[in-house]
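All protein chains of the complex are present and in place, except for one that has been dropped.
Chain naming follows the written order as A, B and C, and within any one chain the residues start at number 1.
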Amino acid sequence: MSFVSKPRIIHKSLKRNALGLTVRDYEGVATTLCAGCGHDSITAAIVQAFWEMDMPAQQVAKMSGIGCSSKTTGYFLSAAHGVNSVHGRMPSVTTGANAARRDLTYIGISGDGDSMSIGLGQFAHVIRRNLDMLYMIENNGVYGLTKGQFSASADLGSQTKKGEANQQPPIDPVKASLAMGASFVARAFSGDKEQLVPLIKAGLRHKGFALLDVISPCVTFNDHATSTKSYAYTREYYHPAIHADFIPPSEEIVARYDEGETMDVQLHDGSHVILRKVDKDYDPTDRGRAFNFLMDAQDRGEVVTGLLYIDQKQGDMHQRSGTASKPLGRMEHQELCPGSEVLKDLQKAYR
Amino acid sequence: MSFVSKPRIIHKSLKRNALGLTVRDYEGVATTLCAGCGHDSITAAIVQAFWEMDMPAQQVAKMSGIGCSSKTTGYFLSAAHGVNSVHGRMPSVTTGANAARRDLTYIGISGDGDSMSIGLGQFAHVIRRNLDMLYMIENNGVYGLTKGQFSASADLGSQTKKGEANQQPPIDPVKASLAMGASFVARAFSGDKEQLVPLIKAGLRHKGFALLDVISPCVTFNDHATSTKSYAYTREYYHPAIHADFIPPSEEIVARYDEGETMDVQLHDGSHVILRKVDKDYDPTDRGRAFNFLMDAQDRGEVVTGLLYIDQKQGDMHQRSGTASKPLGRMEHQELCPGSEVLKDLQKAYR
Amino acid sequence: MSQVNNFVIKLANVNGTGSASANGLVMKAIFRMGVPVVGKNIFPSNIQGLPTWFEIRVSREGYLARSGEVDVMVAMNGQTFDRDLKEVSPGGVLLYDSTWPRERSIKRHDVTVLGIPLARMCNETFENPRARILMKNMSYVGALAALLNLDMAVLRELIEEQFASKKKLVGANIQAIELGYNYALENFKCPLASHIEPMDKTAGHIMIDGNTAAALGCVYAGATVGAWYPITPSTSMMDAFRSFSEKTRVDKETGEKNFCIIQAEDELAAIGMVIGANWAGARSFTPTSGPGVSLMSEFLGFAYYAEIPMVLFNIQRAGPSTGMPTRTQQSDLLLCAYASHGDTRHVLLIPDDPRECFDMAVQAFDLSDRLQTPVMVLSDLDIGMNDWMVPELEWDDNYRPDRGKVLTDADLAKVEKFYRYVDSDGDGITYRTYPGGDPKGAYFVRGSSHNKFGAYTESSAEYKEVLDRLLVKWETAKTVVPGPVIRSSDQPGRTAIVTMGSCAAACREASHKLAAKGIHLDYMRVRAFPFGEEVEQFLEEHDHIIVVEQNRDAQLRTLLMTETRVHKDKLHSVLHYDGQPLDYRIVVAGVEEFLSKGEMA
Partner (left out) sequence: MSQVNNFVIKLANVNGTGSASANGLVMKAIFRMGVPVVGKNIFPSNIQGLPTWFEIRVSREGYLARSGEVDVMVAMNGQTFDRDLKEVSPGGVLLYDSTWPRERSIKRHDVTVLGIPLARMCNETFENPRARILMKNMSYVGALAALLNLDMAVLRELIEEQFASKKKLVGANIQAIELGYNYALENFKCPLASHIEPMDKTAGHIMIDGNTAAALGCVYAGATVGAWYPITPSTSMMDAFRSFSEKTRVDKETGEKNFCIIQAEDELAAIGMVIGANWAGARSFTPTSGPGVSLMSEFLGFAYYAEIPMVLFNIQRAGPSTGMPTRTQQSDLLLCAYASHGDTRHVLLIPDDPRECFDMAVQAFDLSDRLQTPVMVLSDLDIGMNDWMVPELEWDDNYRPDRGKVLTDADLAKVEKFYRYVDSDGDGITYRTYPGGDPKGAYFVRGSSHNKFGAYTESSAEYKEVLDRLLVKWETAKTVVPGPVIRSSDQPGRTAIVTMGSCAAACREASHKLAAKGIHLDYMRVRAFPFGEEVEQFLEEHDHIIVVEQNRDAQLRTLLMTETRVHKDKLHSVLHYDGQPLDYRIVVAGVEEFLSKGEMA
């Protein structure tokens, strides 16, 4: 329900890509997410990546489930087709679409709730099929759209706005996808476009399944008075139990740091996340090492970012099953129907 | 539909446990599985384990989903309650039961189809909750009950009775559960009771979630002419396409080998599985090492058996959430109902 | 008609700006002044930045439905200013923040437009930027206080209660209220024609939403295990259950909790947990909404066939599919009645307000235990998430849960052999046992075909025997579910309204309005499925039955047609399904249209 229709004034000064399009041409309808939501930063990175890739809109299919994150497919590439399906089931719809049109580029956007809870089974199995797609998780550790319950990726001990502490250890999409055999595994932070844009492009180009887990702070439901260090001191006039529907204005969190470095990012609730960017000489082709590297970083309380694992030799779903190179959805009836003579012949076995 | 009712003649000579019960007292109704099915060997091991543990039947709840494997809860401990639920959903029913009766011992029996396909989400999340239960997967790489389709744990390249080759890499329950943070992870072979019985006992005793993946050959749907080395030579009179409903008589496969050793087991279809039992000095408390150990063995084409990982410090679901020690299902109404005065009081907030 | 204590205030806000507490304050103040009131929250399916409305109906007669009028509009949202202005009833008043000029594309000469520079006043008074947003809300409360004649002492009292734990906030809030109050007093003629005069019609009542009341019912029924997957508009029910349980069920000394709440990974798991817990002897429930019920369908059939009690609360929202998650509807009736494949049918309870949510929560557990089958309580967003004025909830301390036919170890000692599905009483209900008891009572639960002894069977006769007994149980259900609420009109006749759930308030008001025009209608509100003999009789006694419900496909009419003896030509529909709570005028119009057609015929 976008009430403010977004003016599509294209400044002459905007740079154009090989298709003659500006970044603006890759945008979608106006966002209805909270001001400062990490998801919007990711949308901007996606827009940037497509523009840089000179991607024609009709080449792209945008797929999603349900959640704040899943809404974002509406906020880029208006000129592309898209399916906003049901909660947790984006992978299967994408699998079917890809079965029909292997010639398109699939970008699936999901949330940590959408993928790690209700959708975990489909997530694991789309990986197993090595479906040719970029699968992005806009990971905020909460269910944003249903107002702040923990998701399965929430850290142990983190607290909701209402003050309950999470008692369950997290499921890490990166470790889970490594264990399920994903052929491309990466992580980034919503506020670090410099790292994010190239990873999106790499994921889109990867032939097979590419997981891109993006840490994407929820400015609304991580903003609780109980967190270690919080904005509480600025909130003299605010009583969480009474102003339960109040969402203080926030700004996008931005982070910049170099390869091999760590960076301590303060979130809206005052808590911190320590990001570690993989080194230039990190070898992302060793699945075992990737797992260990993640475990070690976790022990140090760091969240590793970058391209963590890649295997370009696994065939995608179609290569494995020998599907025709011409997309099935574009076949003519004549190519598919064996005709009356064959029917007669086939029926001999039933006499 | 057991037509032959099993005579329950208890031989005087049978040994009795501390409860004065013989092994026979731990049996269930007669099996309706195929002769030689690995699942029946596992049932026998379960019977043995309970008997050795002097387990009273009313202490046990038997839980399962749907599949040949899931039927086996009927074949042991007739005197215990059990729920044969729906396909892939045993974990949730067990979670609810445990929530109500934390004082019981839960044994859940599942298949690779039941757990790695339709039930993968529930499998992952029951692990995440560290529910106090023994979760056994009777793993045969196929859907036995629906007649031989691949399951998600089927090896790459293995073939069905009809000759199709599996194109998807397997999901390994052991690796998956390690990645999901399971607190007890073990694997065994159905034909090796010597290893299996102690692991069942350990899993039942473990406070928290215990995964026991048991390789359990399906004598019927792995018995196809196309496998590398098969019984085909004995099948002069047999035409698979025509005798599709013919299931040749088979015998249980038995294996015995020592810790630290490997053992090459020939399955009914003539194919082989190489088992490696973990060494006496293997340290099962290091999750990272366990993962690496598995990866290395896999590279050598070996399937590791034994207790692979254990962590006794994680609290189970109730410990984490501070549930009363008295089982909720046994509470009297008086312990639960706050009464009319409190109701009056609570309603003050709504005036 | 005089507008004193009889008007509608509508507040147009942007969500996420903390307006809910301010709006609630206005409603609460009116309630405390003894004047009947009800609030409807119309909010978007997002978190921040989109339009949201709160509608307060003040009704000295105690009507609780929407009236379709807007007498006082508080237009705080620039995005919707135009349509808000359009919506004001002729002669009404619109209040807005005049800090910034509003461009208006429409002119309304029949509406009094009052501007107050709320933002400017607050910016001048408060430093902190967040405070300014919140205090702006409070300042319009102040303006309304002046315009509507709200009792400032009551407002102060409410503020003091609310901020009891954060006392230093009291001053600022009162200051903000006074800002608006004084400005209005000084600049406008106060009070308006639509204003409040104290009454005594709210004594013995509370203002509560259905989800909170249902959660309280679960606590009182002795439910211990709650499993759920978050979904609007059911989520607040589990929040309330958690908070009441934390208050009343935690051992003071040990901190041990006499409850266990599990956030499941999805709805399929949530219902599985509930089934497991009920099987094991704990009362357990799950709150959900439409999409959740669809996902639970397979398990509902399992519980039906394996005869495991379980309680489900479906807080209905507008479908199909994801539909409008923050809008109300009654469109899951058919799904719930027959959920799952095969021959399945389920017991439903349909409350009409939060008080009945409380009562029916308790009944649901009793019926489910007694009938050993799923019981679904069909509430909706309107009941579940809006504050309704209802008589105080009551509790009889002599209440003991009806756990149905459960054999204890002592009972088992008396029988020779226990068979799970043998009907020894002829009511279709058989005895069960809990796990953990005497092994003599052990049995094996299965969703596959079983005979009356509980053993697996593929015998046609044995299978059919169990399936047929379930029909006997269904007949028993008809006799134990709550009967309908029937109200004969002053001039009982052959024409009637039949309705359910949240339509009740609008139907009641419509009946009065129609009676005033000389149209007298008898009234029946069904409260449960299956329908019992009272429902049959009422239908039999009437020739024209107007079925009022909130869905497109006349689902209640469909059920009546197939599940009672009624002749279907007697049933006529008034349908409302645009997602807004039902407005009584829709019922009036529907009835009049039907009657006029009838006369033509």
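Everything below uses one rule, namely that a residue touches a chain if its C-beta (ideal position, glycine included) is under 8 Å from a C-beta of that chain, and two chains touch if they have at least 3 such contacts.
Here the structure is a predicted model, which means the values were calculated and not measured.
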Which displayed chains the hidden chain touches across the whole complex: A, B, C
Per the touch definition above, residue among A:82, A:173, A:208 or A:284 touching the missing chain: A:82
Residue in contact with the excluded chain [from C:5, C:449 or C:499]: C:449
Option touching the unshown chain, where B:68, B:83, B:100 or B:127 are the choices: B:68
Selected from C:55, C:239 or C:332 as touching the chain missing from the view: C:332
Contact footprint on subunit B, counting only the chain that is left out: 1, 3-4, 32-35, 66, 68, 71, 86-88, 117-118, 120, 143-147, 149-150, 152, 162, 164, 220, 234-239, 242-249
Where the missing chain touches subunit C, by residue: 44-45, 290-291, 293-295, 297-298, 301-302, 304-306, 318-327, 329, 331-332, 334-335, 338-345, 446-449, 458, 460-461, 463-464, 467-468, 471, 551-553, 555, 558, 561-562, 567-569, 577-580
Interface with the unshown chain - residue positions in subunit A: 1-2, 29, 56-59, 61-62, 73-74, 78-86, 89, 91-101, 103-104, 121-122, 124-125, 129, 317-318, 321-325, 327-331, 333, 335-340, 342-344, 346-347, 350-351
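Please note the rule applied: only the chains that are shown with their structure count from here on.
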Separation of mean Cα positions, subunit B and subunit A [Å, integer]: 35
Whole-Å separation of chain centres (CA-atom averages), subunit B against subunit C: 43
Two or more partner chains touched - positions in subunit C: 265-266
Numbers and ranges of subunit B residues touching at least 2 other chains: 121, 124-125, 129, 321
